[in-house]
Structure formats: structure tokens, C-alpha cells
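Right, I'll just put the structure down here and ask away after.
Some chains omitted; the rest stay in position.
Labels run A and B following the written order; every chain starts at residue 1.
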Amino acid sequence: MSPQPSSAEKIAAVEAEMRLLGEMASRLTKACQQKCVPSDYREAELNKGESVCLDRCAAKFFDVHMKVSEQLQQESQSRGGGGGFGFGG
Amino acid sequence: MDGLTQAETRELEQRMAKRQVKEFLNVFSNLVDHCFTSCIDDFTSKSLSNRESGCVTRCVQKQMALSQRLSERFQEQNAAIAQQQQGGLR
């Protein structure tokens, strides 16, 4: 009836946002751990090189995220809606 | 589908729309992960090199073409199987 989102909708939106951020954080961790930290675990601390690598890796992950997002938006505009992904519904 | 009232059809459409958003976000995440892993290998700088940036662009385009193609095969096969047999493990 009203144009206002209901409480349930507001809560669901915040929850969805949290979930997306959580998932993104976990994907970032997986990707950068693989790129920057060898899996033999001879040391318990991150060394200088690993730490710097992680910082740069995080920055690049965000850049790729933005870049892919922009590219998909352009593609979907130039195709007019639906997009090139036939999957999912 | 068969035997749903109008109200049910509307409810179903809303759910489908939500599902499509979810599915799209999934495809998007997989795309980011895959193109990041495939293209980014230089951590001497914090900004994307031209080579990396170009690789990501091509990766997204190629992956979209790939999704598109597999999606067509998927729908063909699915239709064929749906015709051929009913029941069993879907």
C-alpha cells in the first residue's frame, strides 16, 4: 500500500548487505591467501613481504571487482536489459 | 505453471525475480574470482598494470561468451531430457 519499505523489507535489505559483504570478504581472503602466502607454514607470523603483498592484493581485488561490475553494466546496457547470462531462471 | 491461481503466479514471479538476483550475484562473484585468479600475478604495485587490466577485460568477455554458449546447450539438453523422461533424479 505505502511506498515506504516495510520493517521486514528494511531488515532483509540490511541482512542481505551484510551477507554480501561477508561473502566478498571470504572470497578476498581465499584469493589473496593463495597469491601471497605459501602453504608450508614454517613461520607463524606474516613477514614483511607477505604483508605488503596482501595489501596490494586487496587493492587489486577491489579494482577487479569494480572493473568487472562496470563492464557488466555496460554490456547489459548495450544489450538492453536481460544481459548475456542465460542461466539462473 | 499449471494449476496456479493468479495470486500464486504473482508470488512465484516475485520469488523468481529474487532468485535471478541471487543467481546474477553468484555469476558476478565467480567472474570476479576467476578473472582475478587468472589475470593478477604481479604484486610489486597496488594498481592494475595495463596487462592485467586488459586480461580482466578479455576474461569477462570470454566468460560471458562461454556462459552464453553453455546456457544454450544447457537449455537444449534440458528440453530434450524433459521430453525423453519424467521423474528420476533431476
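FYI, a residue touches a chain if its C-beta (ideal position, glycine included) is under 8 Å from a C-beta of that chain, and two chains touch if they have at least 3 such contacts.
If you're wondering where the values come from, they're calculated on a predicted model, not measured in any experiment.
A.B. asks: Counting the whole structure file, what are the per-label copy numbers?
C.D. replies: Written as a formula over the shown labels, the complex is A x3, B x3.
Everything that follows uses one rule, which is that only the chains that are shown with their structure count from here on.
A.B. asks: How many Å are there between the centre of chain A and the centre of chain B, using C-alpha atoms for each centre?
C.D. replies: Taking the average C-alpha coordinate of chain A and of chain B, the gap between them is 16 Å.
A.B. asks: Using the touch definition up top, name the residues of chain A that touch chain B in the complex.
C.D. replies: 20, 23-24, 27, 30-31, 34-36, 52-53, 55-57, 59-61, 63-65, 67-69, 71-72, 75, 83-89
A.B. asks: Enumerate the contact residues on chain B facing chain A in the complex.
C.D. replies: Residues 16, 19-20, 22-29, 31-33, 35-37, 39-41, 43-48, 52-53, 56-57, 60-61, 64-65, 67-68, 71-72, 74-75 of chain B touch chain A in their complex.
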